[in-house]
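Report on the structure given below.
Removed from the display is one protein chain of the complex; every other protein chain stays in position.
All chains are identified by letter, namely A and B, in their written order; residue positions are counted from 1 within each chain.
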Amino acid sequence: MEVNEKGQMILLFAAAVVVIILSISYVYAQNVIAGIESSRTMLAFPKEEIRNLCELASSSSTSTDEVVRQVRILCAKNGWVCNYNYPYRVEFKNLEVEYDAQDCRR
Amino acid sequence: MEDGKLSLDLLMGLSIFLFTFIFVANFLPGVFADVRNEINLANQAYRISTLLVEDPGYSSSWYNITEDRCRTEEFRPGLAVYDLETGVKYNNLSVEKIQAFARLLNNTTCIERVRFYLGLNLSTLGGQVFRFNVSLKNLAGDLVTYNRSVLLNHGDKIPVTQVVRFERIVYLDKWADNCNVTIEGQNVAIADRCVAKLEVSVWI
Partner (left out) sequence: MDLKGQTFTLEGVAASLLILIATYTIFQSTVVMSPSWSEFNNIQLKQLGYDILRVIDNPEAVNSSLRGMIGNLSCGDGNYYAPAEFSQNLSALLNALPAYGRVELIWFNGSSIETAVLFNFSKNPTPNAVRVSRLVAASNDNCLPNAKIVEVRLTLWR
């Protein structure tokens, strides 16, 4: 019986095109993920909140038990866990960041 | 196999020719690179404004560097006041440091050193070189003057191409000439401080 060898080129090129499309979409997907992640980091770190706590922790009049308790409650309403001690000891935790410093000035 | 409509050697030859053509085109500088790197401008503007407003600079006496020493000394400009007890006073800018910064930016050699130490000159690493302009304006939009001379409006000349600008609200450690606002006919200092707006513009 004779084997029909017609149409091999078309199938070969079709297979090549499919492989190219798959690899391109893989590379493109990597670019998209990297782009999204790198743009989120600018908004994610709670720099100002931690500095706020550091300034509260720098003076003993704002580091009394009652003030710290109220700060913890107000932080919790925003979804953060915070605590601080005089002098300069600050702990802050939110969904993305965990911050714990013995001396928050450094 | 010999019944194919396109000759295989023709396609191979064409592909090799196009590959070579594109690689040669890639070697021409600036044609393809410029379009990609304009995405970075916003990041650079944010970074430079944060560096100037929230950092006291390195070393602690960087503002004493004169125009002839700027080529040899390593430094990083930062305008925030540093208090020995409480540390960095964020958003509180020192007029002395601003004047030193303006002096350095006025000198043609020193502005390139400042550009390098701010991380805007990445040519040695095979990257972009950014141009920048920094200005300090009061809340009405006028340039802040101290002892009747403009404090800070220095850097490269702002072009008409795409420029990204980042603004910060700051307050100075000394009273400038025009930092007060007019509220109901009276000259008022916001929160008893000399409040101003620092604008950092970055472009390629």
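Throughout what follows, a residue touches a chain if its C-beta (ideal position, glycine included) is under 8 Å from a C-beta of that chain, and two chains touch if they have at least 3 such contacts.
Fair warning: this is a prediction, and the values are worked out from it, not measured in the lab.
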item	value
Touching residue (missing chain; options B:D68, B:D83 or B:E167)	B:E167
Residue numbers in chain A that touch the chain omitted from display	17, 20, 24, 27-28, 31-32, 34-36, 38-39, 42-43, 48, 52-53, 56, 61-62, 64, 66-67, 70-71, 73-74, 77-78
Absent chain, residues of chain B that touch it	5-6, 10-11, 14-15, 18-19, 22, 32, 36, 39, 42-43, 46, 53, 90-91, 139-141, 164, 166-171, 181, 183-184, 188, 190-193, 195, 197
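The rule is simple: only the chains that are shown with their structure count from here on.
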item	value
Distance from the mean Cα position of chain B to that of chain A, given in whole angstrom	26
For the chain B and chain A complex, residues of the former touching the latter	1, 3-6, 8, 43, 46, 86-88, 90
Residues of chain A defined as touching chain B within the complex	5-6, 8-9, 42, 51, 58, 105
